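Data block below; observations after.
Yeah, one chain of the complex is gone here, protein chain that is, but the others are all in their spots.
Order of writing sets the labels: A and B. Residues in every chain begin at 1.
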Amino acid sequence: MSSAHATSTYVPKSRAAKWFESRLPLVGLVHSSFVAFPVPRNLNYFYTFGAILIAFLGIQIVTGVWLAMHYDPSAANAFESVEHIMRDVNYGWLLRYAHANGASMFFVAVYVHIFRNLYYGSYKAPREVLYLLGVIIYLLMMATAFLGYTLPWGQMSFWGATVITNILAAIPVVGDTIQSLLWGGYSVGNPTVNRFFSLHFLLPWMIAGVVVLHVWALHVTGQNNPAGIPIKSSKDAVPFTPYATIKDVFAVVVFMILFAWFIFYQPNYLGHADNYVPANPSVTPAHIVPEWYFLPFYAILRAVPDKLGGVILMFGAVLILAFAPWLDTSRVRSCNYRPVYRVFFWVFTANAIILGWLGAKPPEGGYVIASQICTAYYFAHFLIVMPLVGLFETPDRLPGSILETVTGPGKQVSGSGMPAGAAAEPAKRG
Amino acid sequence: MADEGPQGTKRDFLFLATGAGLAVGVGAVAWPFVASMAPDAATVAAGAPLDVDLTPIQDGQIVNVFWRGKLIFVRKLTEKEVTDMKAVPLNQMIDPAPFADRVKAGHDRWLVAYGNCTHLGCVPIGHSGNFEGWACPCHGSQFDAVGRVRRGPAPTNLPLPPYVFASDTKLTIGEEGGKAVA
Partner (left out) sequence: MRIALLAAAGLLAAALGSTGAYADDGHAPNPPREKWSFAGMFGRFDQAQLQRGFQVYKEVCANCHAMKLVAFRNLSEEGGPGFSAAQVKALAETYSVKELDDSGSEKERPARPADRFPPPFPNDKAAAAANGGKAPPDFSVLAKARTYERGFPWFVFDALPFTSYSEQGVDYIHALLTGYEDAPKGFEMPGSGYYNKYYPGHVIAMPNPLSEGQITYPKDDKGQPVVPETVEQYSHDVAAFMAWAAEPHMMARKALGLRVILFLIVLAGLLYYVKKQVWKKVGGEVHGLQPELHKTY
């Protein structure tokens, strides 16, 4: 297949292993992907978030399946069954708080992962497909999180579901049909929570499937790195195991400390107090606010006075990410060597944070105007800054090799972390 | 194509027909799955337009009805209330609406409005407050006899559901322009 597989040095030893490997080379595949796979030796800790995300996908699936053993997806019983989990099920509070805060932590990690990608230009050739698969995972995560938040059937569950399904009705021609298919009635109700539960159970497995493709694509092109230059010799790389493995495990455990803090000491900090009020179709909460990880998009939605326009911009804000590989005209990947674009990157990041803050504010007066300015800048970053800066910017001189970024230029180094010839330039372009 | 002769055309047709057949089959299998997500028969039946018999309703009386899970007030205004409501200057209202916009022409003794406060959705209490209408027990909003908000915090008037007068004594909620609303 690819260079990644060319690096497989697995040789089955026992007769049984040889027998199996000649029929299904599974061990060799795992070995080449997670043991012998060449990893750029200059990766920093921002590159451990992929592993953290896989850990959280696992945590969410396991805690979710266990919660499903106790949860009752009906409008009449959902709220009480969640409280039953919290009160009566052994360690039920732990499972539920882990799942609820796990969703937030999942998004913390995915945002670090995405902004790391944008900073180091990892979306650029030859990793476009790898990147697009990432955007798909992000979309599926958002859908899953939205569906999951409706399940406790509190006030914010109900009204969040109502607001989001109502904006779908703004889609021309098919909007009403989509809305009605999601509701299964004339408003959010019992059929809705039933099917949302079913879909909430389904989507994580789809995420897992796309994650497999994402990792596969990663092992075809090889990893990008802070220098943004490809592996040129075996001296630039170290084998995945033990080097990346131990680093990833360490990072996952450190991240778990943050996770544990929220589970055990601030389990409701990231949620809404209103969601402890049972859903009531005739009582509206004072402020209907989505979960924190949706706030920038919520601000974009409300920045536009026209409902359809808002919906288009909101979805556009996510979808425009998919065009980044073609909008960015620079041949240099990493912002470390892009003095001008680097500034714009931080402005973009700050802009996204401000949008998040605005999303939590009521849609009135100055907040709306600020949202409109930030929304305009968000799109301008992709449509104007990315293409133009790449054309006019003079990048800094790139290092000669990945090794040079670690040891300093001109240092003679003997030997390699990789077997000879193993890391023969996985990233062929750029 | 031209080189292939009649043989090729026949084969193309065969492939095309088979492909179309497969597509029809896939579509036919998918249909029940999609259709099953639409509102079910019981929900549709329960959401059909609702007839309200007006004959037993006395002058000034408010009747609560439910349609599609939502509370609706049906109120027979007294002559005095009609006169008073017509006389309210628009600039005294939070959400200005002339009397004629709140009732159907020719049936100006009848108010039909959703019964949840536009602030946070509590149910206002009829015949209370200072405006011959409703007062909300939750946060003190007040509405007049035709459901216009006259004292905050509620921001807007009580919304009006779709309805028609089937006759002078029968109201059909959920119907507009001669057909049931979706």
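Here are a few things to note about the model shown:
Assume a contact is a pair of C-beta atoms (placed from the backbone, for glycine too) under 8 Å apart; a residue touches a chain by one contact, two chains touch by 3 or more.
The shown structure was predicted, so the numbers you read here are calculated from the model rather than taken from an experiment.
Residue in contact with the omitted chain (choice from A:F20, A:F46 or A:F379): A:F46.
Screening B:A20, B:A48, B:L90 or B:I125 against the full complex identifies B:I125 as the residue touching the chain left out. Note that of A:A103, A:I263, A:L301 or A:L321, the residue touching the chain absent from this view is A:I263. Of the residues in subunit B, those that touch the hidden partner chain are 119-120, 122-125, 128-130, 135, 137-140, 142, 151, 153.
Along subunit A, the points of touch with the absent chain fall at residues 35-36, 41, 44, 46, 80, 83, 86-87, 93-94, 97, 108, 111-112, 115-116, 119, 156, 234-235, 238-239, 241-243, 246-247, 249-250, 253-254, 256-257, 260-261, 263-274, 276-277, 285-287, 289, 292-293, 295, 346, 349-350, 352-354, 356-357, 359-361, 406-407, 411, 413-420.
The definition used in the following text is that only the chains that are shown with their structure count from here on.
The mean-CA centres of subunit A and subunit B are about 40 angstrom from one another, to the nearest whole unit. Taken in their complex, subunit B has these residues touching subunit A: 34, 37-40, 43, 47, 68-71, 116, 120-123, 182. Within the complex formed with subunit B, the subunit A residues making contact are 176, 180-187, 189, 191, 195, 280-286.
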